[in-house]
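One structure is given below, represented as C-alpha coordinates, and several questions about it will come after.
A single protein chain has been omitted from the complex, and every remaining protein chain is retained in its original position.
Presenting subunit A:
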Amino acid sequence: MKLTVWTYEGPPHVGAMRVATAMKGLHYVLHAPQGDTYADLLFTMIERRNHRPPVSYTTFQARDLGGDTANLFKTALQDAYERFKPQALIVGSSCTAELIQDDPEGMSATMGLPVPVIPLELPSYQRKENFGTDETFFQIVKALARPMGRSAHVSANLIGPTGLGFRHRDDITEVTALLEEMGIAVNVVAPMGATPADIARMGAAHFNVLMYPEHAEAAARWAERNLGQPYTRVVPIGVGATHDFIAEVAKLAGVAPKADDSRLRLPWYSRSVDSTYLTGKRVFLFGDATHVKAMARVARDEMGFEVVGLGCYNREYARDIRALAKEYGVEALVTEDYLEVEQTIEALAPEMILGTQMERHIGKRLGIPCAVISAPVHVQDFPARYSPVMGWEGANVIFDTLVHPLVMGLEEHLLHMFREDFEFHDEAGASHHGGAARLRALDESPTDEPEPEMAAAAAMPAEGNVVWLSDAEKELKKIPFFVRGKAKRNTEKFALEKGVTQISVETLYEAKAHYAR
(Lines give C-alpha, C1' and ligand atoms only; values in the text may rest on other atoms or scores of the structure.)
Protein backbone atom coordinates (compact mmCIF):
# COMPACT_ATOMS: atom_id res chain seq x y z
CA MET A 1 0.00 0.00 0.00
CA LYS A 2 1.06 3.50 -0.68
CA LEU A 3 -0.52 6.62 0.78
CA THR A 4 -1.42 9.08 -1.95
CA VAL A 5 -3.27 12.34 -2.26
CA TRP A 6 -2.29 13.51 -5.74
CA THR A 7 -1.75 11.16 -8.63
CA TYR A 8 -0.06 12.32 -11.81
CA GLU A 9 -1.72 9.52 -13.74
CA GLY A 10 -5.09 7.82 -13.50
CA PRO A 11 -5.58 4.06 -13.76
CA PRO A 12 -4.90 2.35 -17.11
CA HIS A 13 -8.58 2.06 -18.09
CA VAL A 14 -8.70 5.87 -18.14
CA GLY A 15 -5.93 5.64 -20.73
CA ALA A 16 -8.12 3.28 -22.74
CA MET A 17 -10.98 5.80 -22.44
CA ARG A 18 -8.68 8.50 -23.81
CA VAL A 19 -8.11 6.41 -26.92
CA ALA A 20 -11.77 5.46 -27.29
CA THR A 21 -12.95 9.05 -26.81
CA ALA A 22 -10.40 10.33 -29.31
CA MET A 23 -11.70 7.94 -31.98
CA LYS A 24 -14.99 7.80 -33.85
CA GLY A 25 -17.02 4.70 -34.65
CA LEU A 26 -15.40 2.78 -31.79
CA HIS A 27 -17.13 1.83 -28.54
CA TYR A 28 -15.57 0.74 -25.24
CA VAL A 29 -17.46 -1.62 -22.97
CA LEU A 30 -15.89 -1.42 -19.55
CA HIS A 31 -16.62 -3.94 -16.84
CA ALA A 32 -16.65 -1.65 -13.81
CA PRO A 33 -18.60 -0.99 -10.60
CA GLN A 34 -21.13 1.80 -10.17
CA GLY A 35 -19.21 5.03 -9.69
CA ASP A 36 -16.40 4.51 -12.21
CA THR A 37 -18.40 6.68 -14.62
CA TYR A 38 -16.79 9.64 -12.82
CA ALA A 39 -14.13 9.49 -15.53
CA ASP A 40 -16.70 10.74 -18.10
CA LEU A 41 -16.53 14.19 -16.62
CA LEU A 42 -12.80 14.48 -17.35
CA PHE A 43 -13.81 14.55 -20.99
CA THR A 44 -17.05 16.49 -20.78
CA MET A 45 -15.72 19.10 -18.36
CA ILE A 46 -11.93 19.44 -18.64
CA GLU A 47 -11.84 18.93 -22.38
CA ARG A 48 -15.38 20.36 -22.79
CA ARG A 49 -16.46 17.59 -25.15
CA ASN A 50 -19.96 18.04 -26.50
CA HIS A 51 -20.88 14.36 -26.45
CA ARG A 52 -20.65 11.53 -23.95
CA PRO A 53 -17.48 9.46 -24.18
CA PRO A 54 -18.25 6.30 -26.22
CA VAL A 55 -18.00 4.12 -23.14
CA SER A 56 -20.61 1.79 -21.66
CA TYR A 57 -20.06 0.65 -18.11
CA THR A 58 -21.58 -2.47 -16.60
CA THR A 59 -21.89 -0.53 -13.29
CA PHE A 60 -22.34 -3.65 -11.18
CA GLN A 61 -23.40 -3.27 -7.57
CA ALA A 62 -22.96 -5.42 -4.47
CA ARG A 63 -26.17 -7.37 -5.13
CA ASP A 64 -24.83 -8.37 -8.56
CA LEU A 65 -21.71 -10.01 -7.16
CA GLY A 66 -21.69 -13.79 -7.22
CA GLY A 67 -22.38 -15.07 -10.69
CA ASP A 68 -24.52 -12.32 -12.10
CA THR A 69 -21.75 -9.97 -13.17
CA ALA A 70 -20.74 -12.04 -16.20
CA ASN A 71 -24.28 -11.81 -17.57
CA LEU A 72 -24.31 -8.12 -16.86
CA PHE A 73 -21.24 -7.74 -19.01
CA LYS A 74 -22.76 -9.71 -21.89
CA THR A 75 -25.95 -7.67 -21.74
CA ALA A 76 -24.02 -4.40 -21.67
CA LEU A 77 -21.96 -5.48 -24.68
CA GLN A 78 -25.01 -6.57 -26.67
CA ASP A 79 -26.90 -3.36 -25.79
CA ALA A 80 -23.93 -1.17 -26.65
CA TYR A 81 -23.55 -2.86 -30.03
CA GLU A 82 -27.23 -2.50 -30.87
CA ARG A 83 -27.56 1.09 -29.70
CA PHE A 84 -24.36 2.54 -31.13
CA LYS A 85 -23.62 0.20 -34.07
CA PRO A 86 -19.86 0.84 -33.88
CA GLN A 87 -17.36 -0.38 -36.50
CA ALA A 88 -15.40 -2.08 -33.72
CA LEU A 89 -15.55 -2.57 -29.97
CA ILE A 90 -12.92 -2.68 -27.27
CA VAL A 91 -13.66 -4.53 -24.04
CA GLY A 92 -11.88 -4.70 -20.70
CA SER A 93 -12.00 -4.50 -16.93
CA SER A 94 -11.44 -1.71 -14.45
CA CYS A 95 -9.50 -2.41 -11.24
CA THR A 96 -12.45 -3.90 -9.33
CA ALA A 97 -13.60 -6.07 -12.23
CA GLU A 98 -10.04 -7.31 -12.54
CA LEU A 99 -10.45 -8.77 -9.04
CA ILE A 100 -13.71 -10.59 -9.73
CA GLN A 101 -12.10 -12.30 -12.70
CA ASP A 102 -14.91 -12.36 -15.19
CA ASP A 103 -13.30 -12.83 -18.55
CA PRO A 104 -14.33 -10.08 -21.01
CA GLU A 105 -12.21 -11.61 -23.74
CA GLY A 106 -13.73 -15.07 -23.46
CA MET A 107 -17.28 -13.81 -23.00
CA SER A 108 -17.17 -11.44 -25.95
CA ALA A 109 -15.66 -14.14 -28.18
CA THR A 110 -18.68 -16.41 -27.57
CA MET A 111 -21.19 -13.72 -28.55
CA GLY A 112 -20.45 -13.66 -32.27
CA LEU A 113 -20.88 -9.93 -32.78
CA PRO A 114 -20.51 -8.96 -36.46
CA VAL A 115 -17.73 -6.41 -35.80
CA PRO A 116 -14.22 -6.88 -34.39
CA VAL A 117 -14.17 -7.01 -30.57
CA ILE A 118 -10.71 -6.19 -29.25
CA PRO A 119 -9.95 -7.33 -25.69
CA LEU A 120 -7.63 -5.25 -23.51
CA GLU A 121 -5.39 -6.52 -20.72
CA LEU A 122 -4.70 -3.56 -18.49
CA PRO A 123 -3.11 -4.53 -15.16
CA SER A 124 -4.55 -1.84 -12.88
CA TYR A 125 -2.44 -2.62 -9.86
CA GLN A 126 0.87 -2.36 -11.70
CA ARG A 127 0.45 0.08 -14.53
CA LYS A 128 -1.08 3.52 -15.08
CA GLU A 129 -2.88 5.82 -17.50
CA ASN A 130 -0.13 6.27 -20.10
CA PHE A 131 0.42 2.55 -20.29
CA GLY A 132 -3.34 2.31 -20.89
CA THR A 133 -3.27 4.69 -23.87
CA ASP A 134 -0.20 3.08 -25.42
CA GLU A 135 -1.40 -0.50 -24.96
CA THR A 136 -4.96 0.23 -26.13
CA PHE A 137 -3.84 2.00 -29.28
CA PHE A 138 -1.33 -0.79 -29.95
CA GLN A 139 -4.03 -3.49 -29.61
CA ILE A 140 -6.37 -1.60 -31.93
CA VAL A 141 -3.66 -1.12 -34.58
CA LYS A 142 -2.52 -4.73 -34.26
CA ALA A 143 -6.08 -5.99 -34.67
CA LEU A 144 -7.11 -3.76 -37.57
CA ALA A 145 -4.10 -2.54 -39.58
CA ARG A 146 -2.86 -4.73 -42.44
CA PRO A 147 0.03 -4.42 -44.90
CA MET A 148 -1.08 -2.80 -48.17
CA GLY A 149 0.27 -0.92 -51.14
CA ARG A 150 1.76 2.50 -50.37
CA SER A 151 -0.12 5.59 -51.43
CA ALA A 152 1.04 6.93 -54.81
CA HIS A 153 1.87 10.27 -53.28
CA VAL A 154 4.25 10.25 -50.29
CA SER A 155 2.23 10.25 -47.08
CA ALA A 156 2.57 9.80 -43.32
CA ASN A 157 0.35 8.83 -40.40
CA LEU A 158 0.34 11.10 -37.35
CA ILE A 159 0.09 8.84 -34.33
CA GLY A 160 -0.27 9.48 -30.62
CA PRO A 161 -2.78 12.32 -30.12
CA THR A 162 -5.56 11.27 -27.70
CA GLY A 163 -8.43 12.67 -25.69
CA LEU A 164 -7.29 14.73 -22.68
CA GLY A 165 -3.87 15.26 -24.27
CA PHE A 166 -1.99 18.47 -23.54
CA ARG A 167 -2.48 20.63 -26.68
CA HIS A 168 -2.93 17.57 -28.93
CA ARG A 169 -5.73 19.25 -30.91
CA ASP A 170 -3.55 22.11 -32.16
CA ASP A 171 -0.31 20.13 -32.46
CA ILE A 172 -2.01 18.05 -35.17
CA THR A 173 -2.74 21.18 -37.20
CA GLU A 174 0.82 22.43 -36.81
CA VAL A 175 2.53 19.14 -37.71
CA THR A 176 0.19 18.68 -40.68
CA ALA A 177 1.32 22.10 -41.94
CA LEU A 178 5.02 21.19 -41.51
CA LEU A 179 4.49 18.08 -43.62
CA GLU A 180 2.41 19.86 -46.23
CA GLU A 181 5.18 22.38 -46.79
CA MET A 182 7.40 19.47 -47.82
CA GLY A 183 4.70 18.03 -50.05
CA ILE A 184 3.90 15.16 -47.70
CA ALA A 185 0.25 14.23 -47.27
CA VAL A 186 -1.28 13.01 -44.03
CA ASN A 187 -2.76 9.53 -44.49
CA VAL A 188 -4.37 8.92 -41.09
CA VAL A 189 -4.27 10.84 -37.79
CA ALA A 190 -4.84 8.37 -34.95
CA PRO A 191 -6.27 7.79 -32.48
CA MET A 192 -7.61 11.40 -32.49
CA GLY A 193 -10.39 11.61 -35.06
CA ALA A 194 -9.78 8.18 -36.61
CA THR A 195 -12.40 5.47 -37.18
CA PRO A 196 -11.59 1.75 -37.09
CA ALA A 197 -11.81 1.87 -40.90
CA ASP A 198 -9.11 4.56 -40.90
CA ILE A 199 -6.89 2.37 -38.72
CA ALA A 200 -7.31 -0.40 -41.27
CA ARG A 201 -5.77 1.84 -43.97
CA MET A 202 -2.82 3.02 -41.92
CA GLY A 203 -0.60 0.66 -43.94
CA ALA A 204 -0.83 2.93 -46.99
CA ALA A 205 1.41 5.57 -45.40
CA HIS A 206 5.13 5.63 -46.19
CA PHE A 207 6.11 6.31 -42.59
CA ASN A 208 4.73 7.27 -39.20
CA VAL A 209 5.17 10.52 -37.31
CA LEU A 210 5.28 9.48 -33.65
CA MET A 211 3.96 12.66 -32.05
CA TYR A 212 3.74 11.43 -28.47
CA PRO A 213 5.87 8.39 -27.60
CA GLU A 214 3.88 7.92 -24.35
CA HIS A 215 0.75 7.08 -26.29
CA ALA A 216 1.86 5.34 -29.45
CA GLU A 217 5.39 3.98 -29.22
CA ALA A 218 4.23 0.35 -29.06
CA ALA A 219 2.06 0.87 -32.14
CA ALA A 220 4.91 2.63 -33.96
CA ARG A 221 7.25 -0.29 -33.28
CA TRP A 222 4.66 -2.80 -34.38
CA ALA A 223 4.04 -0.90 -37.61
CA GLU A 224 7.76 -0.74 -38.26
CA ARG A 225 8.08 -4.52 -38.00
CA ASN A 226 4.81 -5.54 -39.59
CA LEU A 227 3.94 -2.79 -42.04
CA GLY A 228 7.50 -1.80 -42.90
CA GLN A 229 6.89 1.78 -41.81
CA PRO A 230 9.77 3.65 -40.17
CA TYR A 231 8.86 6.26 -37.58
CA THR A 232 10.22 9.62 -36.44
CA ARG A 233 12.25 9.88 -33.22
CA VAL A 234 12.37 13.66 -32.91
CA VAL A 235 9.37 15.40 -31.32
CA PRO A 236 9.10 18.84 -32.95
CA ILE A 237 8.77 21.00 -29.82
CA GLY A 238 11.00 24.08 -29.98
CA VAL A 239 12.92 25.68 -32.85
CA GLY A 240 15.90 23.32 -32.89
CA ALA A 241 13.78 20.21 -32.54
CA THR A 242 11.47 21.37 -35.33
CA HIS A 243 14.46 21.83 -37.66
CA ASP A 244 15.75 18.37 -36.68
CA PHE A 245 12.28 16.93 -37.21
CA ILE A 246 12.07 18.41 -40.69
CA ALA A 247 15.48 16.94 -41.56
CA GLU A 248 14.44 13.53 -40.21
CA VAL A 249 11.13 13.58 -42.08
CA ALA A 250 12.82 14.64 -45.31
CA LYS A 251 15.14 11.66 -45.04
CA LEU A 252 12.32 9.19 -44.30
CA ALA A 253 10.18 10.58 -47.13
CA GLY A 254 13.01 10.97 -49.59
CA VAL A 255 12.20 14.64 -50.21
CA ALA A 256 14.16 17.85 -49.76
CA PRO A 257 13.88 19.43 -46.30
CA LYS A 258 11.81 22.56 -46.59
CA ALA A 259 10.85 24.92 -43.83
CA ASP A 260 8.70 27.99 -44.15
CA ASP A 261 9.53 29.58 -40.84
CA SER A 262 8.38 33.06 -41.86
CA ARG A 263 5.88 33.05 -38.96
CA LEU A 264 8.47 31.99 -36.41
CA ARG A 265 9.15 34.75 -33.89
CA LEU A 266 10.82 32.98 -30.94
CA PRO A 267 14.45 33.48 -32.11
CA TRP A 268 14.11 37.24 -32.57
CA TYR A 269 12.05 37.72 -29.42
CA SER A 270 14.62 35.74 -27.48
CA ARG A 271 17.52 37.78 -28.94
CA SER A 272 15.82 41.15 -28.42
CA VAL A 273 17.30 43.18 -25.57
CA ASP A 274 14.31 42.96 -23.28
CA SER A 275 15.03 39.23 -23.02
CA THR A 276 18.56 39.76 -21.71
CA TYR A 277 17.21 39.44 -18.19
CA LEU A 278 16.16 35.88 -18.95
CA THR A 279 19.82 34.88 -19.12
CA GLY A 280 20.62 32.19 -16.59
CA LYS A 281 17.16 32.18 -15.01
CA ARG A 282 17.27 29.00 -12.97
CA VAL A 283 14.49 26.64 -14.06
CA PHE A 284 13.26 23.27 -12.83
CA LEU A 285 11.35 20.98 -15.20
CA PHE A 286 8.89 18.24 -14.35
CA GLY A 287 6.16 16.47 -16.31
CA ASP A 288 5.83 13.64 -18.79
CA ALA A 289 9.17 12.61 -20.25
CA THR A 290 8.47 13.76 -23.81
CA HIS A 291 7.58 17.32 -22.86
CA VAL A 292 10.36 17.58 -20.29
CA LYS A 293 12.97 16.40 -22.79
CA ALA A 294 11.84 18.86 -25.43
CA MET A 295 11.36 21.78 -23.05
CA ALA A 296 14.78 21.33 -21.43
CA ARG A 297 16.34 22.01 -24.82
CA VAL A 298 14.09 25.03 -25.40
CA ALA A 299 14.85 26.37 -21.93
CA ARG A 300 18.63 26.13 -22.24
CA ASP A 301 19.33 26.64 -25.92
CA GLU A 302 16.48 28.89 -27.02
CA MET A 303 15.56 30.92 -23.94
CA GLY A 304 19.01 31.05 -22.33
CA PHE A 305 17.80 29.69 -18.98
CA GLU A 306 19.87 27.51 -16.71
CA VAL A 307 18.32 24.08 -16.12
CA VAL A 308 18.89 23.31 -12.43
CA GLY A 309 16.88 20.11 -12.24
CA LEU A 310 14.51 17.94 -14.23
CA GLY A 311 12.38 14.87 -13.87
CA CYS A 312 9.34 12.91 -14.98
CA TYR A 313 6.53 10.93 -13.42
CA ASN A 314 6.27 8.16 -15.99
CA ARG A 315 8.77 5.47 -15.06
CA GLU A 316 8.59 3.96 -18.54
CA TYR A 317 10.96 6.73 -19.64
CA ALA A 318 13.19 6.82 -16.54
CA ARG A 319 16.27 5.80 -18.49
CA ASP A 320 15.83 8.57 -21.08
CA ILE A 321 15.34 11.15 -18.38
CA ARG A 322 18.41 10.00 -16.46
CA ALA A 323 20.51 10.25 -19.62
CA LEU A 324 19.13 13.71 -20.31
CA ALA A 325 19.85 14.87 -16.76
CA LYS A 326 23.42 13.70 -17.13
CA GLU A 327 23.75 15.73 -20.30
CA TYR A 328 22.54 18.81 -18.41
CA GLY A 329 24.71 18.05 -15.41
CA VAL A 330 21.80 17.80 -12.98
CA GLU A 331 20.10 15.13 -10.89
CA ALA A 332 17.17 13.32 -12.49
CA LEU A 333 14.01 13.02 -10.39
CA VAL A 334 11.83 10.09 -11.40
CA THR A 335 8.89 9.91 -9.03
CA GLU A 336 5.10 9.95 -8.87
CA ASP A 337 5.12 11.44 -5.39
CA TYR A 338 4.34 15.15 -5.56
CA LEU A 339 5.73 15.67 -2.06
CA GLU A 340 9.10 14.53 -3.32
CA VAL A 341 8.82 16.97 -6.21
CA GLU A 342 7.96 19.72 -3.76
CA GLN A 343 10.97 18.91 -1.57
CA THR A 344 13.27 18.96 -4.58
CA ILE A 345 11.91 22.30 -5.74
CA GLU A 346 12.31 23.73 -2.25
CA ALA A 347 15.90 22.53 -2.08
CA LEU A 348 16.82 23.82 -5.54
CA ALA A 349 14.99 27.15 -5.10
CA PRO A 350 14.63 27.75 -8.85
CA GLU A 351 13.41 31.05 -10.21
CA MET A 352 10.88 29.31 -12.39
CA ILE A 353 9.15 25.94 -12.65
CA LEU A 354 8.06 24.30 -15.90
CA GLY A 355 5.69 21.56 -14.87
CA THR A 356 2.19 20.18 -14.61
CA GLN A 357 -0.88 21.32 -12.72
CA MET A 358 0.67 20.06 -9.47
CA GLU A 359 3.85 22.05 -9.95
CA ARG A 360 1.74 25.11 -10.66
CA HIS A 361 0.25 24.75 -7.19
CA ILE A 362 3.62 23.95 -5.61
CA GLY A 363 4.94 27.10 -7.24
CA LYS A 364 2.02 29.08 -5.88
CA ARG A 365 2.76 27.82 -2.38
CA LEU A 366 6.47 28.60 -2.61
CA GLY A 367 6.04 31.89 -4.45
CA ILE A 368 7.85 30.66 -7.57
CA PRO A 369 6.48 31.47 -11.05
CA CYS A 370 5.38 28.43 -13.04
CA ALA A 371 4.39 27.62 -16.60
CA VAL A 372 2.46 24.46 -17.46
CA ILE A 373 4.19 22.29 -20.08
CA SER A 374 2.66 18.86 -19.62
CA ALA A 375 -0.39 16.83 -18.60
CA PRO A 376 -2.03 16.43 -16.14
CA VAL A 377 -3.63 19.76 -16.80
CA HIS A 378 -6.82 21.48 -15.82
CA VAL A 379 -9.58 23.08 -17.83
CA GLN A 380 -7.67 26.33 -18.48
CA ASP A 381 -5.08 24.35 -20.44
CA PHE A 382 -7.68 23.30 -22.98
CA PRO A 383 -7.92 26.82 -24.38
CA ALA A 384 -10.37 28.04 -26.98
CA ARG A 385 -7.61 29.87 -28.89
CA TYR A 386 -5.11 28.17 -31.19
CA SER A 387 -2.18 27.15 -28.97
CA PRO A 388 0.01 24.32 -30.19
CA VAL A 389 3.37 23.56 -28.63
CA MET A 390 4.79 21.84 -31.73
CA GLY A 391 6.25 23.48 -34.84
CA TRP A 392 6.79 27.18 -35.53
CA GLU A 393 3.61 28.53 -33.97
CA GLY A 394 4.24 26.18 -31.05
CA ALA A 395 7.60 27.87 -30.49
CA ASN A 396 5.88 31.28 -30.46
CA VAL A 397 3.35 29.97 -27.95
CA ILE A 398 6.14 28.56 -25.78
CA PHE A 399 8.02 31.86 -25.71
CA ASP A 400 4.96 33.70 -24.43
CA THR A 401 4.07 30.92 -21.99
CA LEU A 402 7.54 30.88 -20.47
CA VAL A 403 7.97 34.62 -20.27
CA HIS A 404 4.60 35.75 -18.94
CA PRO A 405 4.95 34.33 -15.43
CA LEU A 406 8.31 36.02 -15.03
CA VAL A 407 8.78 39.62 -14.16
CA MET A 408 9.87 41.00 -17.50
CA GLY A 409 13.13 42.77 -18.04
CA LEU A 410 12.10 46.37 -17.75
CA GLU A 411 9.74 45.66 -14.93
CA GLU A 412 12.42 43.75 -13.05
CA HIS A 413 14.86 46.60 -13.56
CA LEU A 414 12.37 49.04 -12.12
CA LEU A 415 11.81 46.77 -9.15
CA HIS A 416 15.54 46.85 -8.45
CA MET A 417 15.70 50.61 -8.75
CA PHE A 418 12.73 51.31 -6.56
CA ARG A 419 12.99 48.47 -4.08
CA GLU A 420 13.09 50.91 -1.16
CA ASP A 421 10.09 52.76 -2.52
CA PHE A 422 6.95 52.86 -0.41
CA GLU A 423 4.73 51.53 -3.18
CA PHE A 424 7.18 49.04 -4.54
CA HIS A 425 8.40 46.79 -1.78
CA ASP A 426 8.26 43.02 -1.38
CA GLU A 427 4.79 42.93 0.05
CA ALA A 428 3.24 45.15 -2.57
CA GLY A 429 3.01 42.17 -4.91
CA ALA A 430 2.78 42.32 -8.67
CA SER A 431 1.80 45.66 -10.14
CA HIS A 432 -1.18 44.23 -12.00
CA HIS A 433 -2.66 43.21 -8.64
CA GLY A 434 -2.59 46.82 -7.54
CA GLY A 435 -5.86 46.68 -5.65
CA ALA A 436 -4.45 44.23 -3.14
CA ALA A 437 -1.15 46.00 -2.62
CA ARG A 438 -0.26 47.05 0.89
CA LEU A 439 1.43 50.41 0.66
CA ARG A 440 4.10 51.14 3.17
CA ALA A 441 3.52 54.23 5.31
CA LEU A 442 5.72 57.03 4.08
CA ASP A 443 7.58 57.28 7.38
CA GLU A 444 7.91 53.53 7.83
CA SER A 445 11.43 52.36 7.13
CA PRO A 446 11.99 49.26 4.99
CA THR A 447 13.43 47.39 7.96
CA ASP A 448 10.25 47.86 10.02
CA GLU A 449 8.43 45.87 7.44
CA PRO A 450 7.06 42.57 8.76
CA GLU A 451 8.66 39.53 7.17
CA PRO A 452 6.37 38.48 4.32
CA GLU A 453 5.64 34.80 4.19
CA MET A 454 7.14 33.99 0.86
CA ALA A 455 10.26 35.98 1.59
CA ALA A 456 10.94 33.88 4.65
CA ALA A 457 14.36 32.91 3.29
CA ALA A 458 16.22 35.26 5.57
CA ALA A 459 14.41 33.99 8.61
CA MET A 460 15.33 30.38 7.91
CA PRO A 461 18.08 28.96 10.10
CA ALA A 462 21.40 28.98 8.33
CA GLU A 463 23.00 25.76 7.16
CA GLY A 464 25.85 24.31 9.20
CA ASN A 465 27.28 26.54 11.92
CA VAL A 466 27.06 29.82 10.05
CA VAL A 467 25.48 32.78 11.80
CA TRP A 468 24.08 35.84 10.05
CA LEU A 469 25.10 39.10 11.65
CA SER A 470 22.23 41.51 11.89
CA ASP A 471 23.69 44.00 9.39
CA ALA A 472 24.13 41.26 6.85
CA GLU A 473 20.60 40.04 7.48
CA LYS A 474 19.29 43.55 6.88
CA GLU A 475 21.27 43.76 3.67
CA LEU A 476 19.92 40.38 2.59
CA LYS A 477 16.38 41.70 2.96
CA LYS A 478 17.16 44.44 0.48
CA ILE A 479 17.63 41.85 -2.21
CA PRO A 480 14.38 41.36 -4.16
CA PHE A 481 12.45 38.44 -2.70
CA PHE A 482 12.50 36.36 -5.86
CA VAL A 483 16.29 35.98 -5.80
CA ARG A 484 16.79 36.23 -2.05
CA GLY A 485 16.61 32.48 -1.41
CA LYS A 486 19.38 31.86 -3.90
CA ALA A 487 21.51 34.68 -2.54
CA LYS A 488 21.16 33.31 0.98
CA ARG A 489 22.08 29.80 -0.05
CA ASN A 490 25.03 30.92 -2.13
CA THR A 491 26.36 33.10 0.66
CA GLU A 492 26.13 30.30 3.19
CA LYS A 493 27.75 27.86 0.81
CA PHE A 494 30.53 30.36 0.19
CA ALA A 495 30.99 30.95 3.93
CA LEU A 496 31.18 27.23 4.64
CA GLU A 497 33.75 26.74 1.91
CA LYS A 498 35.87 29.57 3.26
CA GLY A 499 35.49 28.34 6.84
CA VAL A 500 33.77 31.57 7.84
CA THR A 501 31.29 31.17 10.71
CA GLN A 502 29.81 34.66 10.81
CA ILE A 503 28.28 36.26 7.76
CA SER A 504 28.83 39.98 7.55
CA VAL A 505 27.84 42.41 4.83
CA GLU A 506 31.36 41.84 3.47
CA THR A 507 30.81 38.10 3.23
CA LEU A 508 27.54 38.69 1.43
CA TYR A 509 29.16 40.80 -1.26
CA GLU A 510 32.22 38.56 -1.53
CA ALA A 511 29.88 35.67 -2.19
CA LYS A 512 27.99 37.77 -4.73
CA ALA A 513 31.23 38.48 -6.54
CA HIS A 514 32.23 34.84 -6.34
CA TYR A 515 29.02 33.61 -7.94
CA ALA A 516 28.74 36.49 -10.42
CA ARG A 517 27.62 35.34 -13.81
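Basically, a contact is a pair of C-beta atoms (placed from the backbone, for glycine too) under 8 Å apart; a residue touches a chain by one contact, two chains touch by 3 or more; residues count from 1.
Note that contacts and distances are computed from a predicted model.
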Chain left out of the displayed complex - its UniProt protein name, from "Multicomponent Na+:H+ antiporter subunit F", "NADH-quinone oxidoreductase subunit H", "Protocatechuate 3,4-dioxygenase alpha chain" or "Light-independent protochlorophyllide reductase subunit N": "Light-independent protochlorophyllide reductase subunit N"
Chain not shown: contacting residue from A:110, A:126, A:262 or A:470: A:126
Sole residue of A:95, A:115 or A:143 that reaches the chain not shown, by the stated touch rule: A:95
Among A:34, A:71, A:272 or A:501, residue touching the chain not depicted: A:34
Absent-chain interface as seen on subunit A, which is shown: 1-7, 9-11, 13-14, 33-42, 44-45, 48-52, 56-62, 64-65, 76, 79, 83, 94-96, 99-100, 123-126, 128, 361, 364-365
